[in-house]
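Yeah, one chain of the complex is gone here, protein chain that is, but the others are all in their spots.
Presenting chain A:
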């Protein structure tokens, strides 16, 4: 038995996929809640206004399981902007720096693209995934501190193309 092929989410994902609480990885009143936000750009540098970002991460102790949804989902707006509200993940497996797995879906993408968010103010040294990325490109995976959390842009293509992974 072989897998069912992927197809694009198309231009109308807003009908079926956004949830009112999609960006709330944790509820609004959760202590320590941070905002991670950014924009998604195409190869011409234009914002992608019909994309959707999904995030998947460990809790602050580096664990996955009941009690922590770990999942965020946010469609982009006309400016290509998205945001999630979450707790910063802990180190995972003892060897991986805090990170969030990210899927990007959009019209014009026949399959999702996958990237990772790391944090500029964490010790990322020795992270096996970051180390597998050519040094010159690692910066595309590092979220930068912002007023209320972190900022992480995705460049699907172009000079500042984000590192994408084959999963």
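Here, a contact is a pair of C-beta atoms (placed from the backbone, for glycine too) under 8 Å apart; a residue touches a chain by one contact, two chains touch by 3 or more; residues count from 1.
One rule holds for everything that comes next: contacts and distances are computed from a predicted model.
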Self-check item: Options "Transmembrane protein", "Galactose/methyl galactoside import ATP-binding protein MglA", "Branched-chain amino acid ABC transporter permease" or "Protocatechuate 3,4-dioxygenase subunit beta": UniProt name of the undisplayed chain
Solution: "Protocatechuate 3,4-dioxygenase subunit beta"
Self-check item: Residue, one of A:82, A:105, A:119 or A:150, that touches the chain absent here
Solution: A:105
Self-check item: Contacts of chain A with the absent chain, listed as residue ranges
Solution: 1-17, 42-44, 46, 48, 50, 54, 56-58, 64, 66, 69-71, 92-93, 96, 99, 101, 103, 105-114, 116, 128-129, 132-133, 137, 156-157, 161-167
